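A short worksheet on the structure shown next.
Every protein chain except one is present and positioned as in the full complex.
All chains are identified by letter, namely A and B, in their written order; residue positions are counted from 1 within each chain.
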Amino acid sequence: MNVLDIKDLRVEFPGRKSVFVAVDEVSLKVEAGKILGVVGESGAGKSTVGNAVIGLLQEPGHIAGGQVYLHGQRIDELPYKKMRQLRGRKIGMIFQDPLTSLDPLQTVEAQLVETIRTHLPLSGKEAQQRAIELIDAVGIPNPAERIKQYPHQFSGGMRQRVVIALALCAEPELVIADEPTTALDVSIQAQILELMKKLCEERNVAMLVITHDMGVIADITDHVAVMYHGELVEYGETNQVLGAPNHPYTQSLISAVPRPDIKVERFPVVNYIEKAGTPQKHIDISTHWLGKSREYEKVNGPLVQIRDLEMRFETKGSVFPSQREYFHAVKKVSFDINEGETFGLVGESGSGKSTVARVVTGLYHPSGGSILFGNTELTSLKNQRETMAMRRQMQMIFQDPYSSLNARMRVKDIIAEPIKFHKLASSNSEVRQIVDDLLDHVGLGAAAGLKFPHEFSGGQRQRISIARALATRPRFLICDEPTSALDVSIQAQILNLLKDLQEELGLTMLFISHDLAVIRQMCNRIGVMRNGELCEVADCDQLFENPQHEYTQQLLNLMPSMELLSRANLETA
Amino acid sequence: MIGFATRRLLQAMIVMLVVALLAFTMFRFVGDPINQMVGIETSIEEREALRERLGLNDPIPVQFARFIGNAVQFDFGTSYQFKQPVSELFAKRIPATLELSFASFVFALIVGIPMGIYAGLNRESAISKLFLSVSLVGISLPTFFIGILLIFLFSVTLQWLPSFGRGDVVQVGSWWTTGFLTASGLKALILPAVTLGMYQMTLIMRLIRAEMLEVIRTDYIKFARARGLPDRLVHFRHALKNTMVPVITITGLQLGSIIAFATITETVFQWPGMGLMFLQAVQNVDIPIMSAYLLLTAFLFVAINFIVDILYFFIDPRLRVGRP
Partner (left out) sequence: MADVSTSNSEPKGRLARIIDSDLFHSFLRSKVTVVAAVMTLLLFLVAFLAPWVAPHNPFDLATISILDARVPPVWMEFADPRFLLGTDDQGRDLLSGIFYGMRISLIVGFCSVIAAAIIGITAGLVAGYMGGRVDAIIMRIADVQLTFPAILIALLIDGVAAGIFGGIDREVFAFYILIVALALSFWVQYARTVRGSTMVEKNKEYVQAARVIGIPSVIIMVRHILPNVMGPVLVIATINLALAIVTESSLSFLGVGMPPTQPSLGTLIAIGNDFLYSGEWWIAIFPGIALALLVLNVNLLGDWLRDALNPKLR
């Protein structure tokens, strides 16, 4: 018997100009004790399916067709009050961000007890007992004590456990988890996934897991549904779908997933998905402005030498130096980057990897240590002129494509700004020509220059960011999680572009990512960071095949296994 | 808790010190205090003697210290217009202002909070829209004009309520007089209190509505709904409590501005409070009264802010309980 049965679901969002169909003709089934994964990229409508089932669609969205059955009972037409009684009691829900899912002003106990007593006829004492059992069941130590605490006293992973306890507290038959581990670090993600799988089996709960992450799908699901633009493109057993995908979209999606286990030269071209724009017009780098005057001073040895880098942030200010408290973001970090190579920095959130990038680019002034760029010591630059010369040689690509471009400027002005500012062109017409060429070169087409950033998608914006970074003709490019906000298919395109540019222009790169698989595809050498310290530096293959440091080994073990995934496209690439 | 309170207390004292410096500067340098105290026929020698006796020739820091010392003992000098000690003048008028402010604050809260909650929870309902329109009119009408309209309607046309004064007052204790205990006192209070409270009421209502709308959209409210909690719990236990922190801040500040706006209301209704006296002082450049009023209201505001900060502490556990 299926716990959840969705038939021909259609969800519409009426808009100003047209009706947006978020979900179209989707049919899914989940059995008790099984996990169904719904996977897709942003805009695929996967979260909308979950919200439609539990009856919490954002206004003005509504179910425009199809039926939803829970244990054979139709629930999509239930009146508000009946539906409310179902929520929590029959259907539990887990949200993405554990930091914002709990009421900050109530203790964990209060939130559990009120939910239990809403649904089950228990006394206060019994409900309290049950709450403690639940907290124990989701693996929080000292349940009787910790239950008295407020959400802010728990770490992110622990809060997600509390959220799971809340979702399970009235023994629901179905649990919907919407990106349950996206906001968590790799190591915690593995624990939470394991817990979910265990609870699902023990309690014989049907689970609907919504995610963009193929790793999560491969790890815990029994069945998987692949969605694309509101439609179901492929649906079947997880092994089957991941191992031998039928639909071209699934095939390209899987081939775009970065693999920690094999290194590829380039990601296969994903032609099914978003078009990059006008085809790349080729610029002859040897004669073009972009390739010219790269006659930087010759360096003997590494291009960048970082020694004993320290960065502290004041967390509690005081007039008395002894009373001040600091957060030590970077502790005694030393590494070299050779000319022309890509050096990767990998670590979990809070490991200090982004801080290193910001110190190197001069956004933060280091608390100690030295950064030697070529023959120049960056920490002791004196005047504006020296600083400017350095700034021109190193550029940065940022994480968030939505905030890294000034929304009030046209694209051509954004890219022209560094050229004009560093006086790299002799006339305005030359600036215009260079901007057009750069836009062509990153695959957007010169016409894009007249538009504003909000008219572009995330991947296209990241191309604009890259064009802006190239506009100073840099020698050293720092990429801070350049693709972590993008869908995998777009990620593959951007990573390919970065690889091409590095090859053409002989760029040196510092590549920062939390994603070991991406790091493996991009980097020659890798440094692993934890809590502000650099644990290990090794050549790429050596690090993955034979990790030395305990923490590196742990990180590698926790990575979702990708063995299920088809290799078909990779081998032909 | 103790550390938190001490830090806030310290900040409050710094604010008071800055205000005292302002008041002192005004007191000492705006106009010549001697000229205000003596007649034209006073000789230069006599003026000089008076100047010496009042300590006006001492170094400025000494004078400032003396000014603070006196202020702490409620000695604010002598009014230029009335030739009486400022503290006595204020003592007579403080009860009137505080009673008026209290009554209008209570009016603003009792009416404003339920309206705000309703409008926040039922955003699209016709009554909410009516509340919102009425509140906009309330914000747009200047306090003094509301007063004039009320007087015109209830005093001049209908002749139900008095248009000026406090009515009969009863002496309570050595210096407090109250209008709360007589029928005419209560009747006289209605119009001024409504006038003064109207603006605050609309402000509180709009604020609570806006905060409610924000909180309703948070993840923890969505999660509470997804757990099937009844609306009553979601709205009052989760949503309302979370709106309280900003609401208390603003309401606290509003209590302060009620005392300031009392100046206008007291003028319209000839209410014998300190605002009316302050206004007369401004018109007649009676600096001692102005600087005393500045200090007094600053003290009230700072005290209110301090209480508000302490209240936070009890509402928000994130301030109370540290991370493990």
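FYI, a residue touches a chain if its C-beta (ideal position, glycine included) is under 8 Å from a C-beta of that chain, and two chains touch if they have at least 3 such contacts.
Computed from a predicted structure; not experimentally measured.
From the options A:31, A:97, A:336 or A:400, the residue with contact to the chain not on display is A:400. Of the candidate positions A:143, A:347, A:458 or A:560, contact with the hidden chain is made by A:458.
Among B:94, B:282 or B:310, the one in contact with the hidden chain is B:282.
The residue touching the chain not shown here, chosen from B:6, B:57, B:122 or B:140, is B:140. In the full complex, subunit A touches the hidden chain at residues 16, 20, 22, 42-43, 274, 277, 358, 361-363, 387-388, 391-392, 394-396, 398-400, 403-408, 417-418, 421-422, 444, 447-448, 450-451, 455-458, 460, 465, 468, 472, 487. Residues 15, 18-19, 26, 30-31, 136-137, 139-145, 148-149, 151-152, 156, 163, 213-214, 217, 253, 256-257, 260-261, 263-264, 267-268, 278-279, 281-283, 285, 287, 290, 294, 297-298, 301-302, 305 of subunit B touch the missing chain (whole complex, contact as defined above).
FYI, only the chains that are shown with their structure count from here on.
Work out the mean CA point of subunit A and of subunit B, and you get 50 Å between them. Interface of subunit A with subunit B (complex): residues 54, 56, 84-89, 92-93, 95, 97, 100-107, 114-115, 118-119, 149-150, 152-153, 163, 166-167, 169-170. On the side of subunit B, the complex with subunit A involves touching residues 218-220, 222-231, 233, 237-238, 241-242, 315-318, 321, 323-324.
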